[in-house]
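Certain chains of the assembly are absent from this excerpt, and the rest are unmoved.
Letters A, B and C mark the chains as written, and numbering starts fresh at 1 in each.
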Amino acid sequence: MSDWMSKDKVHEECGVIGLIGPAGENVSKDLYFGLVALQHRGQESAGISVSDTDGPKGNIETVKGMGLVSEVFQEDDLNRLRGNIGVGHVRYSTTGESSLKNAQPIAMNYIKGSLALVHNGNIMNASALKEEQMYRGQAHYSSSDSEVLAYEIISQRIHTDSIEQAVLAAAAKLKGGYAIIVMSPRKLIAMRDPFGIRPLVLGKREDTYILASESAAIQSVGAKFIRDILPGEIVTVTMGGIQSNKAFCQKQAAHCVFEYIYFARTDSVMDGISVRDARFRAGQALAERDAEREALTPGQTGGSSKGSRVDLVAGVPDSGLIAAEGYSFSSGIPYASVFHKNSYIGRSFIKPTDRERRDAVHMKLSVLPSVVCGKRILLIDDSIVRGTTMREIIKALKKAGAREVHVRISSPPFLYPCYYGTDVPTARQLIAADHSTEDIRKKIGADSLAYLQIEDFRKMTGELPLCTACFDGKYPVS
Amino acid sequence: MSDWMSKDKVHEECGVIGLIGPAGENVSKDLYFGLVALQHRGQESAGISVSDTDGPKGNIETVKGMGLVSEVFQEDDLNRLRGNIGVGHVRYSTTGESSLKNAQPIAMNYIKGSLALVHNGNIMNASALKEEQMYRGQAHYSSSDSEVLAYEIISQRIHTDSIEQAVLAAAAKLKGGYAIIVMSPRKLIAMRDPFGIRPLVLGKREDTYILASESAAIQSVGAKFIRDILPGEIVTVTMGGIQSNKAFCQKQAAHCVFEYIYFARTDSVMDGISVRDARFRAGQALAERDAEREALTPGQTGGSSKGSRVDLVAGVPDSGLIAAEGYSFSSGIPYASVFHKNSYIGRSFIKPTDRERRDAVHMKLSVLPSVVCGKRILLIDDSIVRGTTMREIIKALKKAGAREVHVRISSPPFLYPCYYGTDVPTARQLIAADHSTEDIRKKIGADSLAYLQIEDFRKMTGELPLCTACFDGKYPVS
Amino acid sequence: MSDWMSKDKVHEECGVIGLIGPAGENVSKDLYFGLVALQHRGQESAGISVSDTDGPKGNIETVKGMGLVSEVFQEDDLNRLRGNIGVGHVRYSTTGESSLKNAQPIAMNYIKGSLALVHNGNIMNASALKEEQMYRGQAHYSSSDSEVLAYEIISQRIHTDSIEQAVLAAAAKLKGGYAIIVMSPRKLIAMRDPFGIRPLVLGKREDTYILASESAAIQSVGAKFIRDILPGEIVTVTMGGIQSNKAFCQKQAAHCVFEYIYFARTDSVMDGISVRDARFRAGQALAERDAEREALTPGQTGGSSKGSRVDLVAGVPDSGLIAAEGYSFSSGIPYASVFHKNSYIGRSFIKPTDRERRDAVHMKLSVLPSVVCGKRILLIDDSIVRGTTMREIIKALKKAGAREVHVRISSPPFLYPCYYGTDVPTARQLIAADHSTEDIRKKIGADSLAYLQIEDFRKMTGELPLCTACFDGKYPVS
């Protein structure tokens, strides 16, 4: 999947961040930089809530809006948002409509104070919880799971002695894949679902703690990575330090494979695995399979030509580049950039119509003719969604003189829906759901086509337990 | 030079485009797409002028504004700008202040009609011409060379029978490096300076002609490249076809080397040379010199370590990537991406202060720790301006565990000012002007440092006659 | 009080509107026009919620924002807001902070559907109700009474069979002055507090019913005024017609006198009294008192000169103009405009500082020198808050040559706080609270000063029962 074609984007989630520093410090700008570092996880809306641990209780300030972090927050907003504790969020809708009322953090006042909450993932039993809540008279402004989460915690808080106990009681009722940071005016409470489907990491910079979806956000504020929050762990962070509750931790984990394939930043490390290395090794695995195939049945790889007998290996920017490096490294076939990417195609760009002879693919990606002319190219991307973008890309390569274009995909075909917060499109949109690999190869005009095999995930991420339900339908049993 | 650090940008020019199609067609959207394709040549202001060759004479409509093409033009503007002939411009100030009044096209009404003009380059005798003009009572709104050019043509037009003759007469007076497109309500007249310093190409799509600074713009509107405008050539394009005047053509050409090193798009071809290939070969040339050096004096390359005995070759995104591929190809040392680039650092991004522990370099570029840890890295960029960005990059690589960082620059050091429209900074800003290579190496913290040698330009662009004055002070004699 | 000096504004409330038309009609534009007609009642925020009585249940669309109605709503918004039932609101904060989260309508989803609510007034026991709600787990996003109201209705709805019953049960718990319109996806329910402190009227246009704070809004959509909602009445409006519940109606009413003095539009009629006529008669009452006074003690009216022996009567635009007409009519002294009002002093106007020799009063109001020069002027305004504006006005009149300026105020001095939704400033801000009339006269530089007497309200509004607590401290007993 090419990350520059929003219409083809299927796997979008959210990014969360939380910071608590010494009294008197202001964390709002760190939250801003951290959210910019997490911007790839969601571009629909952004928000920040802050509080002062020494200030009057319940005084949480929130700014949120539609668009990029740099569009939502002006210098003024950051000056106004003052406090030494805060949470932030970037969002791309997976559940709920796309509108301001669904933007996070969710900040609420309740009988024992106030809280703000940020959430990445999907609560599978949100509807049931919401119905319970509504029977108690808790009305909802939004259609987001996050409001359901906030109400669950608030409801528990009435009957419990502390916010930690309330979060624990609420956590016992949740099903799904999630990473949540709850902020009370004095503390941050982070929780990760028992399978560890969604990522959550902890870092530190002097006396300031930081929680975030990815280690890249920790680095973006000059802090050091400490560790991953464990699957099922609930961590309370105050100015005094960290307390861990492992009541919901269990043996089996199932980390979302798609974070490694596509979603996370290449400079992040999750549950001990470098995202970049995983992608590089996926490319290596593809090369090894091509080598095997050729050894077995020379000259017959899903199409008319030998996969390994190509002149150069290239990736679709930016999603296929690292896997292409891995493929090149393993196969010994030279790596080459074959595209110029126009970095000025912003969101306000007026797209060409068909009549205008060009589609947006061509405006964004241009082939380098001197590289591809007369060449057999092995082209890697991380996924094929509808196939239209890949077809345009292959057409452009051939028009520029490429002799052959062999496509390798650094993930298996999507076949099953995700219930844990990754928005895999419905079967109707997924070309793999009702087309054979050969059909897809023909449709996109490739000379050969092969996908990463599910059994090769082991090459990619080693012994790490993965959730691969979207590829094989094996959902973690809860 | 890393293209993502605006404060370090020194070589900025402009991009020009012109289109003429059959009566009834509307070229404004093609001008828009063409300007988006040329956006890398200037982000300060953008403008489009159109006219209808069948419409009332002198009816040129212009829209221009500050900012990116996609910010200046809304759907409404393109609907309003209707006509089958037009010119467009993107600008980064080289002369004149940065304000709307200096934005192009320059559109004027004069005694024999109206004209619009777009211009890339520098008119060395603009001041003298302007003084002459002012003695004739021609007042100036702006401080741009382009207004001087327009007045010169208008002045000549009074005493000549056609706009072509006026342009010819004006051209006879110009000194400098330039590519100009003049639009009268019925025709486009393109001219390139006699040395061919600034680029200008011609393309065609069915009955529509297109003139542009780069071939990439021609492709962006689905047209085919025909040829370069010759140094000194004046070409008149009407709906009837093309007429060439070679009165000012001469033997010696001197094409700006910086277009190949940095400025042009990698998918453009200029004066017969692919920009991508030139950069790739510059990388190859660097590798060959390193190999020679090592053969001569093993283990002694401007620093403490052998340049060729490294583990991987990497480029600074995006300006050093292609040269790094060339270096890797020639040396056999593996190519690797060592940075994650955050593509959401837009112009509205609030930059961190020093106190906030991070500089903008770190927000934009993050090191991939798993790639660089324990490695000796050969890092390529296209230039060093002040050295501060490179120092930060090397610091980040070493912090992530890189054992050695050897820097290669795919151009020689800048030492001389440019008088032809490339805005080389004054000596005070250029680190190379008053520092030896060894001093610079120490300042940026590299383990070795080497530049491309002037004599290696031949490897890069073959026999193509170049203007290399900014490196060697040899200015084309006019 | 001059309505053009926002800093002097004390009596600001809100405006509410509701419309229900035949299936298939779209009421959003009528809501827009109605809100524009009510804009004088609040300029801080505006909002509209609509639903389709034939559409899926619970589908209420809301758009709200900070600023004027014409700033908040663009043509796009009105096209998107489609439905035959809707409510709208304009707000000036009386309780709660000034921010988007306090804007109305409040739209919520609850166990039995969805509702939107608009509210003008003040719920005196809101804090107690809110505490009850929070103990039930109902969290609050905003600090507004309106969210408390919505929760109260939702809480009752769980245990009742219809929204009407829920509203009735909620109404039984409310104390304060209010006019509320609740919108369920199928009906509008309007309620007015038992004393009728805040206004609410009903109109009709063909098969469309309209509820609004003022009759002027009914006229603004081409509808006819039917009647006032009675104090304590709860009216349910469906497409089938109107049903009235008078369970909370009582004998004693106490309509807010300030609607007649200042707040309502002059073309509105409330509880049977024309606002314009009330103001005109207040002016007449002032004239009569001056005549009496002069008869008793000629030449001694709180200052150095006889009140009735003046050359002309003028009003401070626009708040004093109608009373000035009434004074002129009764006294026979000619009416004259003595000010030019600059209607281009918008909210983005940059105000002059003291050093710049001018205050905003002078930019907005200029004296007509030819009218006032050498004249004795009787000047009427509706109130004096801090006195600074009046002092500037008198200074300007005298500078332009006015011989004497006698001030008459068409209301008594404010002395007591309002608990029913009219934001009377604290005693510290009110000049009348700690200054005698003579002190104030001296402070503002008037030659004489007199206020309307409380007993003259009878002349103004006849037998209409009024709440005059802000003047006499006699609060309606609930």
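The working rule: a contact is a pair of C-beta atoms (placed from the backbone, for glycine too) under 8 Å apart; a residue touches a chain by one contact, two chains touch by 3 or more.
The structure displayed is predicted, hence computed values, not measured ones.
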Given 3 visible subunits, total identical subunits the whole complex contains: 4
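The rule is short, and it goes like this: only the chains that are shown with their structure count from here on.
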Mutual neighbours - chains that touch chain A and chain B alike: none
Classification of the chain A:chain C interface as same or different, half of numbers criterion: same
Geometric centre distance via CA averages, chain B-chain A, whole Å: 36
Interchain centroid distance [CA atoms averaged], chain B/chain C, Å: 63
Chain A and chain C, separation of their C-alpha mean positions in angstrom: 51
In the complex, chain B residues that touch chain A: 29-30, 32-33, 36-37, 39-40, 43, 68-71, 73-75, 78, 205, 216, 219-222, 265-267, 269, 274, 276-277, 318, 321-322, 325, 328-329, 334-337, 339-346, 348-350, 352, 356-358, 362-363, 366-371
Chain A - residues contacting chain C, complex: 107-111, 131, 133-141, 150-151, 154-155, 158
